[in-house]
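One structure is given here, and the rest of the page talks about it.
Partial view: only certain chains, each at its native spot in the assembly.
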Amino acid sequence: MLEPATMKALSIATHRRTELLEITDQVQATVRAAGWSDGLLTVYIPHTTAGVTINEHADPDVARDLERRLDELVPWDDPRDRHGEGNTAAHLKTALVGTSATVLLAVDACSWAPGRGVFLCEFDGPRTRQVWVQHAAAG
Amino acid sequence: MLEPATMKALSIATHRRTELLEITDQVQATVRAAGWSDGLLTVYIPHTTAGVTINEHADPDVARDLERRLDELVPWDDPRDRHGEGNTAAHLKTALVGTSATVLLAVDACSWAPGRGVFLCEFDGPRTRQVWVQHAAAG
């Protein structure tokens, strides 16, 4: 893989098999360091057993509830799964939550996020995950 | 929060706890007023208990069926939820449907949407919701 030219990459360590881990501060620091303002900001997870979502961060119980409910909605064990690695459930949760989140940047890197956070959604951890961030200017 | 510079904001009133409310006309009017053409158009919902989806609008029964099936897939009441507001189900439905939808604009604001509509997905209404719209030119 060639070096990405202008996109930014973060490396994030997760701690459990299923974990919604907030990365808002890291994303906002990246936006500020890059000098990006008005436009579309996409947070992309270059993995297939982890995704990304925007959700409430004021009460950490929201993320905990979502972890438990997602695991109930998509059980880990299913004897009909054929994928040899045994982590089909993680691939499905990733497909449902999505591997990217696009938010809108206004003049300030925080404007898109009052009360909300960006969460890396680990579905087959613990692992070290990459998070890629890119921006396209408004217009 | 600073004023957004170029993105456009809509304010939409919803009517029920779970409601897929079509906002295609408002989004297209916004696109035309802004003069946006070729490129990526992102509709972003700055909330964590409401999302956005692109789906069929020819038959309103599609939206009604989706409301009922989503409520069955993610039941409102779950005694194991810990989130104090009691609306974990709305946060999960938002994570599944997503808080943004990106469509492609061609030379005309309608080209992306024959037979399809943009739906604000209310999961904890009724409320007044914000819908933010932004564009990045093709190239």
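Structural remarks
When the chains are written out, they are named A and B in that same order, and each has its own residue count from 1.
Operating definition for what follows: a residue touches a chain if its C-beta (ideal position, glycine included) is under 8 Å from a C-beta of that chain, and two chains touch if they have at least 3 such contacts.
No experiment lies behind these values; they were computed from the predicted model shown.
Total copies of the shared sequence across the full complex, per this structure file: 3, with 2 shown.
Note that in this section only the chains that are shown with their structure count from here on.
Summary of the copy comparison: rotating chain A onto chain B for the best CA superposition needs 120 degrees, to the nearest 5. A separation of 20 Å divides the Cα centre of chain A from that of chain B. Of all residues in chain B, those touching chain A in their complex are 1-7, 40, 42, 44, 46-49, 73-74, 78, 80-85, 88, 91-92, 94-96, 98-100, 102, 132, 134-137. Of all residues in chain A, only 37-40, 53-56, 59, 61-62, 64-66, 68-70, 73, 96-98, 101-104, 106-108, 110-112, 114-116, 136-139 touch chain B in the complex they form.
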